[in-house]
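Sending over a structure as structure tokens; questions will come in a sec.
Removed from the display is one protein chain of the complex; every other protein chain stays in position.
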Amino acid sequence: MQTSTVILVLFALCCVSFAVGRFRSRAVGQQAGGIHLLHSLPHHYGYLSAMIAALPALLVLLVWMLLEGRFIEGRVIAGLPADVQALSESRLGLYYNQIIAYAAGGIDASTLSEPQLAAAEQYNALKSESGWLKLALVVVVAVTGSLLVLGRIKPDLRARNHVENIWTWMLFGCSFIAVLTTLGIVLSVLFEAVRFFRLIPATDFLFGLQWSPQIAIRADQVGASGSFGFIPLLVGTLLISFVAMLIAVPVGLMSAIYLSEYASKQFRAITKPILEILAGVPTVVYGFFAALTVAPFIRELGESLGLTVASESALAAGLVMGIMIIPFVMSLSDDIINAVPDSMREASLGLGATMNETIRKVLIPAALPGIVGGILLAVSRAIGETMIVVMAAGLSAKLTVNPLEAVTTITVQIVTLLVGDQEFDSPKTLAAFALGLVLFFVTLLLNVVALYVVRRYREQYE
Amino acid sequence: MSNETYKNTALIQASLKKRYAREKRFQWMGRFAVFLGFLFLFILLFDIVGKGLPAFTQQYLLIDLDLSADALDVAPDADAEALSRANYAGVIKSSLRDMFPEVKSRSDKRMLYRLVSVGAEYELRDRVMADPALVGTRQSLWLLAHSEAASYLKGQVDPNSPEAERRVKDAQITWLDQLHADERTKSGFNTQFFTAGDSREPELAGIRVALYGSFLTLAVTFLLAFPIGVCAAVYLEEFAPTNRLTDLIEININNLAAVPSIVFGLLGLAVFINFFEFPRSAPLVGGIVLALMTLPTIIITSRAAIQSVSPSIREAALGVGASKLQAVFHHVLPVAMPGILTGSIIGMAQALGETAPLLMIGMVAFIMDAPAGVTDPATVLPVQVFLWADSPERGFTEKTSAAIMVLMGFLIMMNALAIYLRKRFELK
Partner (left out) sequence: MQGNDDMNQMKTADAAVPEEARGLDIHAHADVSNYETTGDPLLDNPKMSARNVNVYYGEKHAIMDVSLDIGGNEVIAMIGPSGCGKSTFLRCLNRMNDTIPICRVKGDIQLDGEDIYHSRQDTVLLRARVGMVFQKPNPFPKSIYENVAYGPRIHGLAHNKIEMDEIVENSLRRASLWEEVKDVLDKPGTGLSGGQQQRLCIARAIAVSPEVILMDEPCSALDPIATARIEELIDELKERFTIAIVTHSMQQAARVSQRTAYFHLGKLIEVGQTKQIFTNPQHELTENYITGRFG
């Protein structure tokens, strides 16, 4: 029984429920002496019965689907031979996955053992049983809900108010998803990170100077080598972000100043959208550009100057990241400089200051908090940027601040640790979540501070 | 000069030259910054278009093929089943040997075979199976060239460079030159790029499967993010009471807008794949993750659009006895819709170009067949770009650039649509 079928059946039930509700309310109304005596219009009664039919049934369906997998897994594993059940959790998981893959028709029977084949059969039987039960349960819940409403249709049933109340709650539910998302992020990274910190002490992680998660594959070396030191990643991330800021801040800020204070309206109208194209280019494109064009160019340039430049130098990744962030810095500074009241410009110009004196000595100092906030936002972007560094930065964690060498970043390590087939319990995989936790909180902190600074700055001139 | 009545004239005039020079310098710095921005954009686009354009043409070689039953290693009256298993590769190889009888050594022969794409044998099979009468004849057919041969024919290889530094060897260049002199080479538009899935061979790889995956993923994203985003915006603008809970929701939306996309990938991996056990690599999970990622954009722009609707419309609707919900859904939302759509399209464009969170949920598999549904393994265009960019073959570099051109084409269209909507909206 496909879930889509269940949903289709439920939808059909709702339609029927709506039609019956509308029809019945009309009948009730006429009996009472005319439809106008009804509190709400007939279709409100229809909507109410359809909603009461659908919402609990959908909830039941959702819960069923979430629990189904675990329940079936438990039953199937309980039916397995004792020696299999005695396997370690991860081995057992692997064993079970093979069963599922075979049951879904994904792999050949020849790769499976006898008990596995039997289990697969049991799995399929349970699955189909569960499907039918699911359908039956949904239908029962929906019909009960619908009948409950239909039975109560009376002229004084405030159907419209009930419908609107339900709607308002649904609207609230939609906006509450934002909170759930944050919660989901925090819990998922936190949960896995805590498991990681049980294997590796947090102090080793936070203050360790060596990062080489590859060694830790064998269980006897877990935590022994202290190879989950996060400092080199942090330094690498900051190094690349710093190079990026070195490009993005002057170019973005000066462009914003030129466009808002000097350029003609027409020039600005043409130039701004063109420069903003840079913001719309997908990061994977920048990554490609960095890896295949900029990095070789910088390496050759370095060679011609007699410098040894790594082919995955921090300089190349940072440079391209800087290009990506230019429009971001530009539009933020533009907003912020424009928020400085014109009276400041006039006061300065009225004293005989030149435009650049006005900008350097009045506008920028006045806009400084806002600009700093904007730069913090840009830094947070640079730290969280993934594709450019995955494609153009290095993999090995080197503790260096030389931009000509290859460094690795937090995001690069998250990707390398998680892409490909991984056992979910190995510290290697869990380390990615610990890095994710750090990344989330660092960017969150930067954003909160930046947004606060920018808001305070704006309020000052409102 | 009568300026002398003013006591500070001399002092100020003394400073002027320096100050004006500084003013000029400052303006030039501004111009230079804008110019740098332009320059970066130009280099980026020029680099990608320059690399990508050749990928839209394909090179073919005219090969005389001996399609005798003997050569094909089938019975003369072979049925379709037998024909599908005939030795087409052998035919192509022997034909190549016949055309260049001077090639003797094994390594030379291997180089010779590498002139023609491995896909050529499947193409030949399809042709023979479509027209079994070809069996027993000799045919001159245009076969797809190998990507390395093609790159020489496109003029991307400098034959004077040291042989060790290039993949096309001297012998191959001689043969290709000879074929070219005999007018046995041609180039044509690369339709395969748009109709084929991924492949290990650059000349056979296409973006259809990735496009299809992108389409499915974006469909899921839109179906989730648009209604939820609009409903959330309606709630926050029209219904939300001013209390702590509303503040909490607003703070969360603003912060989520700035959370790195890869963190959403971690969320997708931990919650949807590991906890809810949704299938890996599927557009369903990709779509959900991207929907969560684009929700803040859609909510923020939709709120702005709803805010800009004049309150008189609400009052008019409420005044004739509509409920608040009716006023919002019947009157406010339709007026705000162009603005909401503009924001949603921009959000969708963001989602279309996003790669990192999809890597987390395993949409990096090598996939040759288009997914049939949202739970089948799929890849998307930016991930395809990432995968190809990682391939060492030179042929994939141009494919990557070409895929980027297609991706950017879609993004430009979406943004143009958004700008068009906004302009029309502003005119009203």
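Miscellaneous remarks
Should a chain be cited, it is by its letter among A and B, assigned in written order, with residues numbered from 1 in that chain.
Going forward, contacts are C-beta pairs under 8 Å (C-beta built on N, C-alpha and C of every residue); 3 or more make two chains touch, one makes a residue touch a chain.
This structure is a prediction, so every number in the text was calculated from the model and none was measured.
Among A:I99, A:L275, A:V362 or A:A406, the one in contact with the hidden chain is A:V362.
Here one chain is not drawn; of A:L147, A:L206, A:L246 or A:A353, the residue touching it is A:A353. Of the residues in chain A, those that touch the hidden partner chain are 264-265, 341, 343-354, 357, 361-362, 365-366, 460. Across the interface with the omitted chain, chain B contributes residues 1-3, 5-9, 11-16, 19.
Heads up, the rule we're going with is that only the chains that are shown with their structure count from here on.
Centroid to centroid, with C-alpha atoms defining each point, chain A and chain B lie 21 Å apart. Chain contact summary for the complex, chain A toward chain B: residues 66, 69, 160, 164, 167-168, 170-172, 174-179, 181-182, 184-185, 188-189, 191-192, 250-255, 257-259, 262-263, 271, 274-275, 277-278, 280-289, 291-293, 323, 326-327, 330, 352, 354-357, 359-360, 377, 380-381, 383-387, 390-391, 411, 414-415, 418-419, 424, 432-433, 436, 439-440, 443-444, 447-448, 451.
The touching residues of chain B, when paired with chain A in their complex, are 12, 19-20, 22-23, 26-27, 29-34, 36-38, 40-41, 43-44, 47-48, 51, 227-229, 231-236, 239-240, 248-249, 252-256, 258-264, 266-267, 269-271, 274-277, 292, 295-296, 299, 323-325, 349, 352-356, 359-360, 362, 364, 382-383, 385-386, 389-390, 397, 400-401, 404, 407-408, 411, 415.
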